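Shown here: the complex without one of its protein chains, the others still in place.
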Amino acid sequence: MKTKLPVGILGATGMVGQRYIQLLENHPWFEVTWIAASDRSSGKPYGEAAKWRLDTPLPERIAKMTVSPAEPDAAPKIVFASIDAAIAREMEPKFAAAGCAVISNSSAFRMAPNVPLVIPEVNADHLRLIEEQPTRKQSGGYIVTNSNCTVMGPVLALKPMVDRFGVEQIFATSMQAVSGAGYPGVASMDILDNVVPYIGNEEEKMEEELLKLLGNLDGHAVKPLAARMSASCNRVPVVDGHTVSLSVKLTRPATREEIIDAWAEFRPLAGQDLPFAPAQPVEWTPLVDRPQPRLDRNRGNGMAVTVGRLRPCGVLDWKFTVLSHNTVRGAAGATILNAEMLMSLGKLEPVAAAGARA
Amino acid sequence: MKTKLPVGILGATGMVGQRYIQLLENHPWFEVTWIAASDRSSGKPYGEAAKWRLDTPLPERIAKMTVSPAEPDAAPKIVFASIDAAIAREMEPKFAAAGCAVISNSSAFRMAPNVPLVIPEVNADHLRLIEEQPTRKQSGGYIVTNSNCTVMGPVLALKPMVDRFGVEQIFATSMQAVSGAGYPGVASMDILDNVVPYIGNEEEKMEEELLKLLGNLDGHAVKPLAARMSASCNRVPVVDGHTVSLSVKLTRPATREEIIDAWAEFRPLAGQDLPFAPAQPVEWTPLVDRPQPRLDRNRGNGMAVTVGRLRPCGVLDWKFTVLSHNTVRGAAGATILNAEMLMSLGKLEPVAAAGARA
Amino acid sequence: MKTKLPVGILGATGMVGQRYIQLLENHPWFEVTWIAASDRSSGKPYGEAAKWRLDTPLPERIAKMTVSPAEPDAAPKIVFASIDAAIAREMEPKFAAAGCAVISNSSAFRMAPNVPLVIPEVNADHLRLIEEQPTRKQSGGYIVTNSNCTVMGPVLALKPMVDRFGVEQIFATSMQAVSGAGYPGVASMDILDNVVPYIGNEEEKMEEELLKLLGNLDGHAVKPLAARMSASCNRVPVVDGHTVSLSVKLTRPATREEIIDAWAEFRPLAGQDLPFAPAQPVEWTPLVDRPQPRLDRNRGNGMAVTVGRLRPCGVLDWKFTVLSHNTVRGAAGATILNAEMLMSLGKLEPVAAAGARA
Partner (left out) sequence: MKTKLPVGILGATGMVGQRYIQLLENHPWFEVTWIAASDRSSGKPYGEAAKWRLDTPLPERIAKMTVSPAEPDAAPKIVFASIDAAIAREMEPKFAAAGCAVISNSSAFRMAPNVPLVIPEVNADHLRLIEEQPTRKQSGGYIVTNSNCTVMGPVLALKPMVDRFGVEQIFATSMQAVSGAGYPGVASMDILDNVVPYIGNEEEKMEEELLKLLGNLDGHAVKPLAARMSASCNRVPVVDGHTVSLSVKLTRPATREEIIDAWAEFRPLAGQDLPFAPAQPVEWTPLVDRPQPRLDRNRGNGMAVTVGRLRPCGVLDWKFTVLSHNTVRGAAGATILNAEMLMSLGKLEPVAAAGARA
């Protein structure tokens, strides 16, 4: 690919916005040309508007870029979004109406029937739902979403089990990193030497998104996976990396080896050459005390999920632990991989009807 | 009570041993007169042998006390023990044979058929098992144990549910404090900015001890609770206080209010005036983001367990969070409360046959 | 004392306000009868207005008390204040004008020439400055302040050295707890696995307050200690307890023993029976790796300062480490001790001229 496609970032100063900037620096296909944030930041150079919290330097080019107002007028045709649900509910449709491909990490439209909620390794076929969105015919624009950061690891680990053995009941208890709450997010007085056994709305999102992601596209809508699901969400003093204890009841019996094989052989994107797709999306670790967030969150450049501790469960069938990097695989990296998938499907090309945007 | 009963401590330099010393200072019934530890410490003043890790000063009197060898010869008749299982397996029977009441936090004999595993509020009647121990008839000595620190909170929270509604399935995921591993215990490199999803043997202990504690004394042995149980244990960067996410299937349906009432009305030791028994062993918190270890571990002087977040479970019936102080309620305080219970049952008095020890 | 004096709290919902409530519960002389906070909280029951962050339960009586608007009309004659400097600058004089003894932890007036900045063990005589305040003659009201939380430990440790040996140069590097920044205060993303080598305005406050506190009352004003002082302030991942590395140049040589003796014999309030005055305000620890915040912050109920590691300094004369509980000794407890001192000096009694408030 000679010229890179220009992309914009909505919500560029937030934690996930910062990750977009970090991860897109040197991306072979996309180049950030437009960054937008709230009115408070708009008009300032990004380096001044944002309090950069990542451990790689803020790229000079971006530091000097002026933050645009969050309006579609000057936005490029591809927009990565990560904004509060309440604001997203108004703003993302405006961008879609203006002809943008809104590839979003926001939660506002994840459960909307005509909006794909997608993890490319799991349900790329759901992307066809964009054709159900009215804006698609009008301006060519549409909304695609990725999941909540906590559900990402479990869904990737469960997908090969669903395919091979069937999954009927799922029990998930999360231990989530503070970066998931953004910045300033969790107060240090709340988390040093502490666990907070509650994250607003998180259990509801985990339960419903998991079933939609593992569901089947049935004509014009997704039929969620027919499984019973229970999530308990906790915050722990970890910077990055969500750990989830999982237990499942299978439809057909499986041995430990069969499950490990299912993970090892799960390479649904093999051969597609998407830059952010890890070679091995689900990495099994035989070490007895792993996965651990500090040691495993960066596997596959933060895009691989690690599973370990597979053992029989006294209530359901099998239990194990899943670890994923919540702001890479679980957020910014997920959006970028969705964009790459859309690109490879030809959905980031101008559509015939899309004369609205030159 | 005019004169206090002399008590000894086996394993006095460890984390739980230190808690015995801290909690027994000013105890109205017991006075520490003998402290023993490994050969390495024996013969030294305690203040030199132990690296005191608690946030109250080491009592002067104890600091100067010489650490005795771990032999029953000079030990008082009541001995609080907290030593490694492998050593306890040899040593605790020796003390019992010598006529001591060995009231132990060690795990070695918890599952032995003729050794009571007791939480006074839950199964004080199991203490009758001491009469099944051969040493009891010979020297008067016996072994009584309290549970693993992690299972303590769940068992106290479950007991009133078992009594009123029946409990058939139990799902527990723990987030455990580092003090549970003793000192030096968990390396800081392993736990800063991290979660460790494995604690050796802990899940097995939790599962089997829970069922024995909630079981019924049936003639000469305990019939464990007939329930399915699954435990997943994790270490988190917290100093003190184990948090456990629980989910249960009940035999008879119960409303939220009925469960909260069951906890509120659970006061099985009311009127017995045991110094370490909290007025309210299970405290319900209506706050949406509690219990939390830093804020709730010291309720009831560390002897009360806090429950919160009761809500329906998508897989079983109800889920909630339990918090208990692992080195107080879950270890040293548990042993002391067992001793108080034995005292009030007259089991710390000399028995007729016990001529072996003057 | 039969009847307790009614006291009010300005800024009752903040971290220090919460400590006032915690520490005044069961105070033998004072009783909280009035709590005020910002407009947002005013009119609500305290239990609803405040997010209680302390590890003892919020007293029931206070939980139900209605938060008053921050106006002097209905306030009792003694008001403990801990509010933002900008607001304090307007509000504290209003209360003083209305006849209140404003005993404040706020920083607004600490350096005002006619406002005493006092630690009772160090410079109680500075309290005479209240007579220089115009409101004192008009309504009887006045303002008294205590120091910044970080300077408290160093000043208490330095006072006996200043008295016996003279101190000419002081070097202080702090490692401060997050509770010093209030709630929500420091973001967890900023402090987990991290150190922040900057706290706004803290070094300036430390330097100027230290010299005023150790200065002499010279007629109508304080002549600051004539010493060179340099402070470097850092935030570390600790909940409570400020640790300060200190190095000093003395006027007259002193041996290690003489310095330790100076600390041991420093009991300036002995015999005064102030409830919050610790028997030993500066406790020396001979342990090589102490003081430590987790282990030493609660000495003397959080009102004693711990010093350790006294050793020669290669640049100045001696260096050592000081630890104090920043929200007890360094804030709420300091205000309460100031109130007790004023009480014992008869400055909380009605003055002749003070007809303004019945």
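A, B and C label the chains in the order they appear, each numbered from 1.
We take it that contacts are C-beta pairs under 8 Å (C-beta built on N, C-alpha and C of every residue); 3 or more make two chains touch, one makes a residue touch a chain.
Everything numeric here is computed off the predicted structure, so don't read it as measured data.
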item: Residue among A:39, A:55 or A:73 touching the omitted chain; value: A:55
item: Of C:66, C:138 or C:169, the residue in touch with the unshown chain; value: C:169
item: Contact set of subunit C toward the excluded chain (per top definition); value: 169-171, 173, 175, 190, 192-198, 207, 228-232, 234, 236-239, 243, 245, 247, 288-295, 308-309, 313-316, 319, 321
item: Residue ranges of subunit A at the interface with the undisplayed chain; value: 53-57, 192-193, 239, 294-299
item: Touch residues of subunit B, complete complex, unshown partner; value: 15, 53, 178-179, 183-193, 237-239
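Here is the rule we go by: only the chains that are shown with their structure count from here on.
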item: Centroid-based (C-alpha) most distant chain relative to subunit C; value: A
item: Averaged-CA centre spacing for the pair subunit C and subunit A, given as whole angstrom; value: 48
item: Residues within subunit A bordering two or more other chains; value: 190, 192-193, 237-239
